[in-house]
Each structure stands twice: as structure tokens, then as C-alpha cells.
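As you look at this complex, bear in mind that one protein chain is not there, while each of the others sits in place.
Note that the chains are named A, B and C in the order they appear, and that numbering of residues resets to 1 at the start of each chain.
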Amino acid sequence: MILKQAYQEVRRRSELICAPLKTEDYVVQPVVDVSPPKWHLGHTTWFFETFILMPNVKEYTEFDSQYNFVFNSYYESVGARVIRTDRGNLSRPSVEEVMRYRQYVDEAMIAFLDEEQPPHLHSLIVLGLNHEEQHQELLYTDIKYILGHNPLFPAYDASRKEINTVNNQRDSWLNIREGLYAIGFEGEGFCFDNELNRHKVYLGDYAIREQLVSNAEYLDFILAGGYQDFRFWHAEGWDWVKTNHITTPMYWYNIEGQWLHYSWQGLQPLMPDAPLAHVSYYEAAAFAAWKGYRLPTEAEWEIAAPQLNWGQRWEWTESAYLPYPGFAKAPGAIGEYNGKFMINQMVLRGASEVTSPNHSRITYRNFFHPYLRWQFTGIRLAR
Amino acid sequence: MILKQAYQEVRRRSELICAPLKTEDYVVQPVVDVSPPKWHLGHTTWFFETFILMPNVKEYTEFDSQYNFVFNSYYESVGARVIRTDRGNLSRPSVEEVMRYRQYVDEAMIAFLDEEQPPHLHSLIVLGLNHEEQHQELLYTDIKYILGHNPLFPAYDASRKEINTVNNQRDSWLNIREGLYAIGFEGEGFCFDNELNRHKVYLGDYAIREQLVSNAEYLDFILAGGYQDFRFWHAEGWDWVKTNHITTPMYWYNIEGQWLHYSWQGLQPLMPDAPLAHVSYYEAAAFAAWKGYRLPTEAEWEIAAPQLNWGQRWEWTESAYLPYPGFAKAPGAIGEYNGKFMINQMVLRGASEVTSPNHSRITYRNFFHPYLRWQFTGIRLAR
Amino acid sequence: MILKQAYQEVRRRSELICAPLKTEDYVVQPVVDVSPPKWHLGHTTWFFETFILMPNVKEYTEFDSQYNFVFNSYYESVGARVIRTDRGNLSRPSVEEVMRYRQYVDEAMIAFLDEEQPPHLHSLIVLGLNHEEQHQELLYTDIKYILGHNPLFPAYDASRKEINTVNNQRDSWLNIREGLYAIGFEGEGFCFDNELNRHKVYLGDYAIREQLVSNAEYLDFILAGGYQDFRFWHAEGWDWVKTNHITTPMYWYNIEGQWLHYSWQGLQPLMPDAPLAHVSYYEAAAFAAWKGYRLPTEAEWEIAAPQLNWGQRWEWTESAYLPYPGFAKAPGAIGEYNGKFMINQMVLRGASEVTSPNHSRITYRNFFHPYLRWQFTGIRLAR
Partner (left out) sequence: MILKQAYQEVRRRSELICAPLKTEDYVVQPVVDVSPPKWHLGHTTWFFETFILMPNVKEYTEFDSQYNFVFNSYYESVGARVIRTDRGNLSRPSVEEVMRYRQYVDEAMIAFLDEEQPPHLHSLIVLGLNHEEQHQELLYTDIKYILGHNPLFPAYDASRKEINTVNNQRDSWLNIREGLYAIGFEGEGFCFDNELNRHKVYLGDYAIREQLVSNAEYLDFILAGGYQDFRFWHAEGWDWVKTNHITTPMYWYNIEGQWLHYSWQGLQPLMPDAPLAHVSYYEAAAFAAWKGYRLPTEAEWEIAAPQLNWGQRWEWTESAYLPYPGFAKAPGAIGEYNGKFMINQMVLRGASEVTSPNHSRITYRNFFHPYLRWQFTGIRLAR
């Protein structure tokens, strides 16, 4: 029964996130990493239909056999799929049809959830809900990208503010003593496979800053010529800056001498005290180098986190996304969830203002390619 | 008054073409040459606002000053514009806003057309209407592309048939004697600048086939291995075939041994007697070479046309798109209309089943890059 | 006997052109259109081995069976080949081996030429010599590219000057009256298939300038902002200018206020009176538009040529490269020589300072893509 309630809440929340959109906003895919909102709504539904209903509910009839092709994201085990760059070319199924698809699957799921589930199915459904929560965060960031890259800069919600304050603007550091620590998930409740196994790590003495980097601090870096000085950058970060003519975080604009940023409310004056968002790993590392500091490793972050105020920004770490000792993929399609991405990505820790409620954990390992910055990515310094 | 009526009819027709669409279908741009339908609706409106209303109606207030950026297509004279590959990324302005834009401009134009116009403005308005008629044909072909490349193959209009018969299936040829002829536009009425000047050409004896090539004839070419034999192809046509894995005209599918094509009614059995459509210049030239014939030049076509039944397909000619003797660009932005495209394109003559009524002329010079085939392009043989 | 002598002279000349090179210069391919000199030397030899010796000399043993793969250029009929972009990656066969290959084939050819040849073989050998003469011009232009794009700007031959004077600097025009004329090759002697058939054309009144455009005249265009004003350019020419940051003809440099150009003698001061070279069709057409004139058609050029001083530059015409009436490809691999390139290229007429002796004809049709300019391409105006 609790699972049923969780299912209903999570599913409803996805639709609420999209409520302010016009039909047209559900359709476009301005860059490959951003998916059309209607694709997210269909794909999360396809997960429940494919992995729960089809194999476990005898009398269940597939809503539309073509949808596997349209809404499969990357699961090689489950057949052909629309390549990622083509998602924005699909005007059909329409938003209305996707909504009917959601309703159809939800009704079957609700009926199914009225019955007792064996533990492995219970786990799979919980995974499906966590999967949908991940896509809820993507819905927010993809919608922000779609509207924020439109030359008309429409607001998403004129009454919704972004986070405004870095906790009290001090520059205070938390010191952690060297020692053997343990990181990784342990205990009851849900975690992704990449958080396992919990294992010991040795850490030397280190310090981690209690405040995130603010917009004002980052503006100093810009004004000091940080984007013009190769010495602070990784070689491929420098290529990225030059090739893409990067001079600010994503969504920042300097118009007639005034610094603005695109926010949920449209173009707004930049808030100096707000925690910086929308920087790439390259920018995070360059900023840290310019300050004479570095980024924390994910182990350093996890050990310090209980004493930090975290959750406003996904914080880039200096750790590559690699398997923990004893990591093992699940068998079957679900095993494609995390392990196959463990190359050329960096770990981010924390959560952000658009992370779903109850979806953050101190052991949570988020990961992105170092050049990406359409998520609410920020910087915490270490030394 | 006549102009006012023409204006109203042309403008209404663009909207009628879009009537069967869902909102989502107005938004996408699956390839660079296909524009979103709402872009066509906005761009043709922008033409009247920019070239007629803004310079000539004192009290006219621009609908939205951002729209010039969004709806300018390629006029360098009129400021910055959204690059063509980005049109499909714009969810705003919404379809509803574009429709309000059309209504706003139409009201101002109707009022303006109630007054007497000086001749140069009259001409410019007529040009605007011909411009919109060109986009009406593009609306049809772009909509066909958007729906016909969707994996769900939705119908545009379940009751609309494509042209079905090649006139009586004979293989009869019209013989024309050598001599001095004249081609190019002359007389009253509208023409584009590229149809001028009318000039003499010398033609040797030639023959031109009275029937267009049918689907059945082209299927013979496929079954005879035409797409596998480089000898029939231009070198860059052969590269195009290999690189893009081309084995049939656009919209043809062989599913479990049956030949189908995507039509206004969705996937349908191929009609053997229908005039072939959706081939590139490379395919047209290769087919002609395989048959031991060639394509006509545009002069040969124009001289023979009064004795031909034309208008079902745009017919590829062997003529490159180049200026006629005495061709001169108009001054200002309007001068960008045709002349600057006179390189690396081939001329097509005739018209097609989706050409707007009264928009075809025996002197009309259509032109496309040789690899394009989303228009209703067909083949007429010469020798 | 005369053929034997011609053979020896042509073959020797290719090697003399390369005499000033260092071994390293024979190897590189800085852009796809430029081939390594040793490839030209091998490919022209392969032509005689493949088309003359192998099919006609019983006791002939192939020099190296791998060479067909290495030195075939584009003949699809004759098997697999190294793709054009890879030619510069081949350090072997070495220059010395290529020279031995030449010697080996030459000895067999000389012996073969001591015997009487049937007419069709005689023609094929003459074609082979004309083919090698075409590659001699390419040797010059490719060597100029290789040395002229090296940051050390080495001279090819310190004593060799480029052509310096435009005939007497006047601006005089030749007027031709309208009428029926004939163009295309006729008579004894060699011609390429693309010069056939000779046929009638009607020309209206026109004038053609007696002098080629000089460097000084073109410099005026540059200084007047010609490269910054889209109005003079074809749309794709303008894209070419912007994408490639074109601001001068190839090989021109402005260093500390002085205009230099790379010549056979290395970097030298620009000669104002010399006929302009190394411009693309786009630049030629833009220059003509800026002057208020146009380029001649190839028919206009051919009719006026007997009264012109031509042969210094390949002169861009306004004609696309298309088949003449009655054009027919030869059967077999030789038929791939010209016809398959008749798309998206423009015709150039005349000859240049590096065209082989006796290789120019008033009916000769050279052709290149409109963006290419590493040949000695210049401008003659018409109106």
C-alpha cells in the first residue's frame, strides 16, 4: 500500500513539473543531451510497462507496440530504439497520446500494486520510481534549457525563484583529520548499484569549505581574465573554451554592462550571493586552480558531508566515475543502468534545488561528462 | 480590390494546408531543408510586415520586435536571423501566437489594400503572394517529410489520394526540329526575375517523351541493379548513394516482399502506373543513362511544353541554374530573392500536384541541389 | 616513331618538373585536392601499364601487383583504390621505387612503340600522354601548394619568375555581334570527349575585355571592402568566405603593411600589373559584380578567343560543366574520364603559365568546383 502511494505521488509529480508548459515546449530537443519533455514522460512510463507489466501481468495488453522503439533510451537488451539525436524530430505520439499512455499504464500499475509483490518485484518498482525521480530532475533542467535558449526567453513560472543565498557569506573551512574511513551505502532502503560496496578508504588531512562558491566569487574569476589564461585549465578544457567561445557560466549574459541570468522567471539580474550554478567540470577545476585550491574527492566529500549544508547544487568532485570495490552489475537489462557509463565521466555529489524530494543521499553518486553544465552544477573548494 | 481578394485567398490557403496537423507537427525540423510549419506561417507573414507595412504604413506598430530575428529566412540585408538548422529548436512563439501574428498583419494589410497602391508596391505585394505560394508547396512537402519520417507513419489526410495515372502508359515521343527559338518570360502578369530576359536559343533536332517515367518503369531500374552499378552515376551521385545507403526513391519501403510508399494516407501499396516522385537529380540522370536516354535541357523543355501534359511532377532538367542573358538583380533586399542561388543547383521545370493554383507557368524556373528529393520531383526523358 | 618521341618527351618532362624537389616534398598531401608528387609520377605510369601494356603485351610482367591499389585514382572499373584523403599517408613506395617503376614501364612502352599500333591503341596512347600533361600542370600547382603552405616558405626555383604583365594595362573591349556560331572541337588531332560534338549556339551582342584582371585591380576590390559586403556574393560563396575567413586570393599576405605573395621564388612583393591568379569562382563572380560586369559564358569565350591574347590564366566562365549536345561516353574504364564529373563544377577556358606545351586548344574545357583556387585561375570580364 505504501508502494502504491509512492507510485501515485511520483507519477503525479512528473506531470506537475510540466504543467506550466505549452504543447510546443514538450516537443523540441535543442541539443543532444536535452530530451523533449514528452519523451521523458513516455520513457518513464515505458519502464514500468516493459519491466513490470509485460513480464508479470498476464492479461496486460501493450498500449502500442511501436512505443518500445520510440521510448527506449539506451537499453541494448530491449531492442531497437530511436537514436538520441532524433528524439526532437518526432511530432508523434502527441502530448495527448503520451498522457493517455501514462494513464493506461498507471491504471494497470495501480491494480497490480493492490496485490502483494514478491521482494524482487518490489525492488524493481522502487527502482522504477527512483528512475522517474531522476527524470524529474532532467525535466526541470531540460525545460530550463529549452526556454532559456529561446530568443524570446519565456519564463517557466513567473513566481518561482531560484535559491538566493550562500549561507552567510563567510569563508569558513572544515578540517578533517587523516584516518581510515568508510564510504558507500549501507543499511535499509533504496540505493543504486554504483553506491555499493561500502568500503574503507584512507584519507590524509584535508579541509573543505563550508560555503559553496557564490556568483560574486565566480564573477571575480571572470573579471580577472580567468577564461583567457590557459594556465588554470586542463588542456581539453582550454580547447572547449576556445572552440565554443565560452566566457561565462551557462545562462549568464552581459547586456549593456549589466549581468543577467536566465532563471525560472525569465531574464533576471544576477544575484551575487546565490550559489553559482551551471558550470562545467573544466570551469570548476579552473576556478579552484585560480584560487589556489582544488576540488574535493568524492570520499572527502562523503566524509565531510554530515557537517556541511549541502543540497543546493550538484558539486563537482575530483573523482572519476569508476566502480567501487566489489561492484557488480545486476543481470539483464537492469544491469545496464550504471556500470556501462563508468568511463570518461566525473562524479558529482550532493543534490540540487530541482532534485526530487527524498531522492538525495550522502552516498549518492551522480556523474556527467566534464563539459556538461545544463544541470545545477556548482563548486565547493578543498585544500 | 482584386489584389485584396487575392491576398485573402492566398493567406487563407496556407492555414487550410495546416488544418489537419496537430500542434506538435508545427514545431519539428527533422532535417535542415525541412522547416517547421509554424515557421513557414510566420515567415510569410514577416515578409508582408517587413517589406510592406513597416516602410509604408506610418501608424503601424510591429507585432513583436523579436520576430525579425526568428522569422527572417536568409535576407542578409534585414539583420540577424536564426540559422536554418536551429528552427526546429524553437518551441516559442507558439502556434497560437503565430496565428495571432498572422491575424494582426492580415488586418493591417487588408486596411492597407483598401487604398490605391502605387505600381512598385503593387508589384511587391504580388511578389509577397507568390512568395507565400512557394511556401505553400514547401508546407506540403515539409509536412510529408515530418509525418513520413515518423516511425508511426501517421496519415496527413486519410481521404487524400496522390496522383495515380501516367497518361495512358504509352511510350510516345514528341519530335522537335532544329531551329532558333525564344525562351523566358514575356508579356503581362507576374514572373520572377530569373525568368528574364526572354532570349533566343538555338536547338538541334531532339525528341522528348510525352509521358513521365512511372513507378513501374523505375522499379525495373531498381530490380535490374541500377543502384549497384556505378557506370550509370555521376561520381558524386555514386558517393551519395554509397554514403547514404540509397536503394530506392524517398518514401519507398519493401516490407516482407511488398512495395509500399508513404503517402498522404499513410503507408500504402505502391501504385505502378503513377508518375514517379521523390527522386534526386542523381537518380534521374542515372535512370536516363540506364535507359540509353538523357534528361532534356530547360530550353528543350520550354519549347516542347505546350504540346506536353505537364504539371504533375517537377521535372529535373540537364540545365544548371544560371542567369539568363541580361539578368539583373532588383536593388535592396528583394534582390536577394533568386540571383544569389545561381550556383551548384539544377533547374526543374513544370509543377507538381502540390503547387498552388495559378502558380505554374511555362517559363517558371524551379531549382534545387542535385541530392534533394523531398519535393515531388520526377523524370521526363529526352534523346 | 613520332608517337615514340612524343612519349619520351612527355615522360621526361614530368620528371624535370620534380627535379628541384627534396625527397620529402614528394610525399605530403596537405589538403585533399593536392596529391603528393610521387603519386602523380606513379599514377601516370600506372595508366600506361594498366591500359596499354597489360592488355596488349603478352610477355609483360606487372611491376608490382599492389601498385594498382596505390596508384589508381578514381577508376571504379579497375578495382579497389587508396581513397584520396589517404594518399599523403603513404611513405612507400619510396620515390626511388616510383622512379624505377617509371623506368620499367618506359622501357616496355618504348619497345612496344617501336612496332606499328592499330588506330584504337594509338588513340589510347595519345590519351595517356594528354592525361600525363594534365598531371604535369597538377604537379606544378600541387608543388606550389606544398611549398607555399609550409611555414618556412621555401622557394621552388629561385630563378623562375611568374608572369608579370597584363598586356599594356588598357581597358579595351572586344565587341561581338549577335548571331549563330559553332563551338566544340572539329578536325584532326586530339581532343577530349567533353569537347564534342561541335554544335551551333546562338549568342546575342556582347563585349569581352581584352585584358585579364590585374593584381592591382583586384586589390582595389579588397580595399573597397569587397570581402565584407555580401551583396556581391553568391549565398554559398558568402558562406565560404565566412567559414574559411577568406580575405585575399590564395598566396597573398599582408605583412606589416606590405603586400606579398608566395611565388616560385618564395615570398615576393606583389606585382601590381601581373594578371591575378588563384581566385575561386566565387571571388571571380563577386569581383565582376562589384565592377558592374559579369563573367563570359564558355561559348562567348570560345567565339572571342581568336581575337584575344589568352593562355596566361585559366579563366572562370559563367557556364556550368555539362555535356554538349550529342556527348557520349567511351565504353569501359576510359569512359570514366570526363562525363561522370558533369555536375556542380564550372568551366574554365584558356590555359596557364604551367600548362604543358601543345596542351592548349581553343575548345579545351577545364572544370573545377567553384571553391577551388590552387590552380592559376584568373578573371576576364564580359558585359
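List of remarks:
To be clear about the criterion, contacts are C-beta pairs under 8 Å (C-beta built on N, C-alpha and C of every residue); 3 or more make two chains touch, one makes a residue touch a chain.
Not measured: the values here are computed from a predicted model.
Contacts of the undisplayed chain with the visible chains, over the whole complex, involve A, C. Residue-wise, the contact with the chain that is not shown comes from A:G237, picked out of A:G128, A:G237 or A:P275. Checked against the hidden chain, the listed residues C:T23, C:S172 or C:Q228 yield one contact partner: C:T23. Summary of contacts with the chain left out: across C:H149, C:R231, C:R361 or C:R383, the touching residue is C:H149.
For the options A:D25, A:E162 or A:E318, the residue in contact with the chain missing from this view is A:E318.
In the full complex, chain A contacts the hidden chain through residues 74, 76-77, 180, 199-202, 204, 230-231, 233-238, 281-282, 285, 294, 318-320, 322-323, 325-326, 335, 340-344, 346, 370. By the touch rule set out above, chain C reaches the unshown chain at residues 22-30, 38, 66, 69-70, 82, 86, 88-95, 146-147, 149-152, 154.
Here is the rule we use: only the chains that are shown with their structure count from here on.
With centres computed as the average of Cα coordinates, no chain lies farther from chain B than A. Averaged C-alpha coordinates put the centre of chain B at 37 Å from the centre of chain C.
Centre to centre, using the average C-alpha position, chain A and chain C are separated by 57 Å. Taking each chain's centre as the average of its CA atoms, chain A and chain B sit 44 Å apart.
Counting partner chains per residue, chain B shows two or more touched chains at no residue at all.
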